[in-house]
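With one protein chain withheld, the remaining protein chains of the complex are depicted in position.
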Amino acid sequence: MDKTNIVARTGNEAMAEAMRQINPDVVAAYPITPATEVVQIFAGYVADGLVKTEFVPVESEHSAMSACIGSAAAGGRTMTGTSSQGLALMAEMLYIAAGLRLPIVMADVNRALSSPINIHCDHSDTMMVKESGWIQIFSENCQEAYDNMLQAIRIAEKAKLPVMVTTDGFIISHGMERLEILSDADAKAFVGEYKPEYYLLNFEKPITVGALDLTDYYFEHKRQQIEAIKDSKQIILDVAGEFGAKFGREYGLFEKYKMDGAEIVIVAMGSTAGTAKVVVDGLRSKGVKAGLVKPRIFRPFPKEELAESLKGMKAIAVMDRSDSMNAQEGPLALEIKAALYDAPAGSCRTVLSYIYGLGGREIKLEDIELVYNDLSEASKGKAKPKVSYLGVRE
Amino acid sequence: MSIQKREKKPGWKELPEGDLIIGGGTASGFKTGDWRSKRPIFLKDKCIHCLTCWVYCPDSAIIVQDGKVIGYDYDHCKGCGICYHECPVKGKAIRMISEKEAKAKNTVIAKAEGPKQP
Partner (left out) sequence: MIEIRWHGRGGQGAKTAALLLADAALASGKYIQAFPEYGPERMGAPVASFNRISPSPIKLHSGVTDPDIVIVLDPTLMDSVDVTEGMPANGTLLVNIEKSPAEVKVIFGIGAGIKICTVDASNISIETIGRDIPNTPMLGALIKATGILDFKEMMEDMKKKLEKKFKTKPEVIAGNLKAIERAYNEVRI
């Protein structure tokens, strides 16, 4: 790696950098903390002539996604960025983007949803739209945010599905880290050119987009969409494989950290997975058989693969940075439990759900140590609450 | 719709992705004529060929040849009567009759061909 390609960047800067290298045809966006910088920095690139993108400053996130849908349907490579309330306001249009199978890529900086109003990190915004039909990729750090953005374009265009790449608000979005960037030429070659099969501005092959679909066709189109997001799992793996082979950074559907010989395991997404790795290192040095599984892809949910990776565990803790409002565990815990239910007999049944970090509440090494401690005790048969709220004042 | 009653609808694997309808002018294949409860009858002798009806018809069902109205496309005319309403001729060059009446009288109406699609 050329030393000039090692830079210090925040998560937002890293994502904007990836967008510069992708050089999309259209970016339509509306500012919102803590995602503002992504499109603000990118708008600077547009103003400076570093990209050929048409930047559409809109009046709301609903309009941002609407403009993105128009652009993508017209045949343009299209990107945007948002967070929290912005994502919530987009929700209606997110479903339309996915249903129309438009490969829009979004930088989504995770932030708590109001009310109470809060600008800090949790995953409730992304979880709110987990059924919208968007592929959801979580990033642990700045490097992953950058790499995921580049891969997202390829995944979206191949799967004909929109993709949101998330980072943890402030923790990653505003945290500066060491980042290895690709050369512009490598990045350009990797993302390639977007050549949609059908698009509105192709007068040679006219199409109708968004036709009314009643009782006679809607279900078939939804069935197609369900199959497409299922199939995108292989596309995600293929793109990750090519990225790894070319640039040496390996990605999959999820990361297994010190899972060889592990008996107790935490499943966690985003920046907390990094902090948990530090705890795992410490426990391993003391002989505790601790491991970590970090889902990178939340949608499509890698159900069978995750169940397989959790085979033989004695106790599992799933850490959710959002709650499902009495569904009853956190959203990730529910998915993991469902995966284990369908897994071959004898798979681990001790699954503890931990809700943590809502509204940016700090998650410390000691908190995660406590979870592993609970797991240790649970693996020895001690009863533990099914759902715990980590770091909240009683 | 009569056409759909006859066709076996495609399964999800056969449909174009993303709710796309591929190809232009597909509305011509969607016959809306059977929505009609009243039909316009063209009174050739009264028509001044101002084409007002052609401008207003929401279904492009007024058939014009060489700048002159020659009849209506009953495959697509929904019988809304806008042509009749807008016709500026005193006493109107269009008469609206009920489909029931049309069928009872077995009115022979030369069915003009619809516009050809590319």
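Going by the order they are written in, the chains are A and B; count residues from 1 in each one.
One rule holds in what follows: a residue touches a chain if its C-beta (ideal position, glycine included) is under 8 Å from a C-beta of that chain, and two chains touch if they have at least 3 such contacts.
Here the structure is a predicted model, which is why all the values come from computation and not from measurement.
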**OP:** List the displayed chains that the omitted chain touches in the full complex.
**Re:** A
Original post:
Of the listed residues A:T126, A:T272 or A:S388, which contacts the missing chain in the full complex?
Top reply: A:T272
Original post:
Considering the whole complex, which of A:E54, A:E177 or A:D213 touches the chain not shown?
Top reply: A:E177
**OP:** Could you tell which one of A:V7, A:L334 or A:V387 touches the chain left off the display?
**Re:** A:V7
Original post:
Of A:P103, A:P162, A:P302 or A:G360, which residue touches the hidden chain?
Top reply: A:G360
Subject >> Residues of chain A (touch criterion as defined above) contacting the omitted chain >> reply: 6-8, 119-120, 140-141, 168, 170-172, 174-178, 271-272, 274-275, 277-278, 360, 362-365
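The rule is short, and it goes like this: only the chains that are shown with their structure count from here on.
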**OP:** With chain centres taken as the means of their Cα atoms, state the distance from chain A to chain B in Å.
**Re:** 51
Original post:
Can you name the residues of chain B that touch chain A in the complex?
Top reply: 4, 9-13, 15-26
Original post:
Can you list the residues on chain A that touch chain B in the complex?
Top reply: 99-102, 160, 198, 205-211, 213, 216-217, 219-221, 223-224, 227-228
